[in-house]
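Omission of a single protein chain aside, the complex is shown with its protein chains in their original locations.
Each chain carries a letter (A, B and C) given by its place in the written order, and its residues are counted from 1.
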Amino acid sequence: MKNSIIESIEKIGWPRIIIGLFLASMFVIAPFVGVSVGTSISDVLVRFTFNGVLVLSLLPMVKSGCGLNFGLQLGIISGLLGAVTSIEIGITGFLGFLIAIGVSIPFAILFGIIYGLLLNRVKGDEMVVATYVGFSVVSFMNMMWLLLPYKSPDMIWGYGGTGLRTTISVEKYWFHVLNDFLSFEIGGVYVPTGGFLFFALMCLIVWIFFKSKTGTAMTATGSNPVYASSSGVNVNKMRLVSVIISSIIAAIGILVYEQGFGFIQLYMAPLYMAFPAIAALLLGGASVGKATIANVIIGTFLFQGILTMTPSVINNIIKSDMSETIRIIVSNGMIVYALTRRKKARG
Amino acid sequence: MKKWIIKISFVAVIVVLGVLLFFFGRQHEIIIEYGDIKINETEYSIGEELYIVKIDSEKIEIQNKTSKFSRSTSTLKTSKIVGPNHSIEVYKNDSPGETIRKDNFSVEINNNAKINLVSFINGFDDWYSQKKIVYDE
Amino acid sequence: MSMSNSEKVKKFLINNTVPILFVVLLFFAIPLSGFSPEYLANEMITRLGRNSFLVLALLIPVMAGMGMNFGIVLGAMAGEIGLIFITDWGVVGINGVFLAMIISTPIAIILGFVAGLILNAAKGREMVTGFMLGFFMNGVYQLFVLYGMGNIIPINNPKILLPRGYGIRNAIDLVNIRQAFDSFIKLKIGDISIPVFSFIIIAILCIFIVWFRKTKLGQDMRAVGQDNDIAAASGIAVKRTRILSIVISTVLACYGQIIFLQNIGTMNTYNSHEQVGTFAVAAILIGGASVAKANISNVFIGVVLFHMTFIVSPRAGKELVGQAQIGEHFRVFVSYAVIAISLALYAWRRQAAKNREIKAVLDEQNEAIENRGGSQ
Partner (left out) sequence: MESNEVVLKVENIGKDFFGNVVLKSVSFEVKKGEVIGLVGENGAGKSTLMNILFGLPVINETGGFSGNFFLNGEKAHFSSSFDALDAGIGMVHQEFVLLPGFTATENILLNRESVKDNFAVNIFGDRLKHLDREDMKKRAVNAINKLDVNLDPEMIVAEMPVGHRQFTEIAREIDRSSTKLLILDEPTAVLTESEAEIMIKAAKKLAEEGMSIIFISHRLHEVLDLCDRVLVLRDGNLVFESESENTNPREIAESMVGRSISDFEHTERKKELQKDLLEVKDLWVAMPGEVVKGVNFTVKKGEIFGIGGLAGQGKLGIANGIMGLFPSRGKVLFKGEEIPLNNTKNILDLGFSFVSEDRRGVGLLLDEPIDWNITFTAMQAHERFIVKYLGGLLKFRNDKEIRKEALKYIDMLQIKCTSEKQFARALSGGNQQKVCLAKAFALNPEILFVSEPTRGIDVGAKELVLNALKKYNEESGITIIITSSELEELRSISDRIAIVNEGKIAGILPPSKPATDFGLLMIGESNINGEGEIK
């Protein structure tokens, strides 16, 4: 009996057990500390919908062996370009949101190709190179946001100056366009069905893709690149495709995030956006070499759970905002933990 | 065995150095009180003249407020000194050559130094006292 | 087989592409920025005094094959904890700075040891793990400083505590040790002031590094840096050696941060150490260092070029495009981009080396064909 418990713990993995218990305990304490469970659950659900897609975007690259995508910012920036252009065009509502996606996809493909070719050149050091490529692109875009010819008054600096504001509200355009769709309330919990449906749709697309021929080849490339190449698979092409898909999903992911959050954040905002998404994926049980859609779902739920619960519950207990510190420790601790797991001995 | 002795002594030297740095680096306040004092019925005061109180190498100017307009009636002046042992020398501004009185004092680690200028000038020996460092809000 | 001059020049150019690029860039940017030479000279000297120590801390892990140690952020945090204590105790001047170093040394050693263990566990991806470890430790640092100090750890000077009674304020004025090193022995030539004492300290560190390279431990590190397995086969304790290289680097970074903050005079407790890793690595890479090979000259050239760009680019940006902000963003972009380029180049060259071996075999075939006069 004893070792079967240990076995199951090993299978689930210590981090998920610890964080899971931590989260459960917060839900239990919440009512005693005057935090309404209903609002916190709906808060977690809402945050789940607009972060889930970003975490999902990491999946293809992990499966193809490119490792954790520390350069997620490239996909995010293509999404931002889409969002900003869609607001420039000025069409509101769901159509505006679709236009934003439509505009960001070509950018995502372009950035994805360049980024993928570079990663293929630096096999083995993908993650550290990706980190700084991501930072450089974000700081490069800082200049671009000032120079790009956008005129819409909602976006440029107040008195008719040039260059985009750091945060642009999507209130008038496609705010909560997904979340409010078919949303309903039961027992004080607001359920953003639109957001869930969209996230489920994206997961379905990814799941189906990995059942396709290329998808299978991509999984094999990640599992054993030499095996794949000896079966006639062009390993570099598979890695490139996985980077492009990741960038596209990331672009869509940031758009979903913005419609949920309500603001487009430019300039330095996306600088550290890769880390929470990666931490969530790892929290879901993924490793540097292997990840599944289940990891995405569990991880996002646990991670967002902590982010929403700690400020309300913990702060009430010790009367100070410790949640930011906890978020840093949990998020980065997860990534360091995953990076120190030896890759399974090969053969 | 010889190695261990050297290793421990090296650490000990570092710790001692740290403590010394603490002592000689500690910053204290020095408060100079120059209000008039009364000792068994006789009044003493520094009058209107400008006195220079030289603490180590730092010269502090002390003068009783003459003009009626200045509201501040405080007769205190504070400055910062570093380390335990200090020298004090007082002379009038217009006659720097003649030192009225010269002396030394030392301040403990957790205290500030307090000098009563008038009693110092008049040769009494209760011119120096120490006050525990207290952090005001 | 000595290389002919043209080959030597070619090799020099290849190894120093990045510094040459920056010299050219500055060649245009400096006149554009319109700064006076004296001003620039003065700035360079202060910044050399302020940053060199920190950048030098990167040398030893490179020698031991650990690549760019982004984990020196841990050392910076240890230094800051030291400064917090001496500000609380009111110890000032040179004594205060040295006391801060003494207090923070054990903390830096422990943090360095922990970082060494973690980096050993993440063999092959030390740099990104070091980078993430910096962020993680920042959380632990906040837990310790923002919540620990004041209640668990006695801090009695209210000026540095938060109004709520515990946790250190975000910005601390280090007036009691400001310029303590720099003004200790100050030389003024014309209107350029040279902090002689700081440069003496830096010189001492350089001597230590040169001296260290000659020791057995230094040789072991060079061996481990070349090939872990061969070093282990010869009996060198590889894991211990790597940890020692990280511990030394963390302790040096701790002193470097103290010197840096003493020069600046104020410390923002929670983010003055965040960019330490990136700027130090950017500087040494601009100086021509690579992830596998770095020496003292890379450090000084790098600091000058990096900071010259840092000062000049906002004004140059303003002249060029009419917006100072462009220049600001440009200099941040430059520091990230140079790291990205150098890391990519390093990994690229490593892969190219493997292909060269394969090509060598196939070339052998051509020779065989020539001297055999075509196949049978």
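In this section, contacts are C-beta pairs under 8 Å (C-beta built on N, C-alpha and C of every residue); 3 or more make two chains touch, one makes a residue touch a chain.
Just so we're clear, the structure is a prediction, and the values are computed from it rather than from any experiment.
> Which shown chains does the chain we cannot see touch?
A, B, C
> So which of C:Ile45, C:Val92 or C:Ile236 would be touching the chain we can't see?
Only one listed residue reaches the unshown chain, and that is C:Ile236.
> Using the document's definition of touch, tell me which of A:Ala220, A:Ile264 or A:Met322 contacts the absent chain.
Looking across A:Ala220, A:Ile264 or A:Met322, the contact with the absent chain belongs to A:Ala220.
> What residues on chain B make contact with the chain left out of this view?
Residues 2-3, 6-7, 10 of chain B touch the chain that is not shown.
> For chain C, which positions touch the chain that isn't shown here?
Residues 1, 214-217, 219-220, 222-223, 226-227, 230-231, 233-236, 357-359, 361-362, 364-365, 368-369, 375-376 of chain C touch the chain absent from view.
> Touching the missing chain, which residues of chain A?
Answer for chain A: residues 208, 211-214, 216-217, 219-220, 223-224, 226-227, 229-234, 290, 344, 346-347 touch the chain left out.
The rule is simple: only the chains that are shown with their structure count from here on.
> Are the chains arranged, by touching, as a line, ring, star, complete graph, or other?
Contact pattern: an open line, chains touching in sequence.
> Would you mind checking which chain's mean C-alpha position lies nearest the centre of all protein C-alpha atoms?
The most central chain, going by mean C-alpha position, is C.
> Compare the CA centroid of chain A with every other chain's and tell me the farthest one.
Here the answer is chain B, farthest from chain A.
> If you average the CA atoms of chain A and of chain B, how many Å lie between those two points?
About 63 Å, centre to centre.
> Just give me the whole-number Å value for how far the CA centre of chain B lies from that of chain C.
44
> Out of chain C, which residues touch more than one other chain, so two or more?
Within chain C, no residue touches at least two other chains.
> In chain A, what residues contact two or more other chains?
none
> Mind listing the chain A positions that touch chain C in their complex?
70, 118, 121-125, 127-129, 131-133, 135-136, 138-140, 142-143, 146-147, 163, 275, 320, 322, 324-329, 332-333, 335-336, 339-340, 342
> Spell out the part of chain C that touches chain A in their complex, as residue ranges.
67, 118, 121-122, 124-125, 127-129, 131-133, 135-136, 138-140, 142-143, 146-147, 164, 167, 278, 321, 323, 325-326, 329-330, 332-333, 336-337, 339-340, 343-344, 346-348, 350-351
> Using the touch rule from the top, collect the residues of chain C that touch chain B in their complex.
86, 89-96, 98-99, 102-103, 156-159, 176
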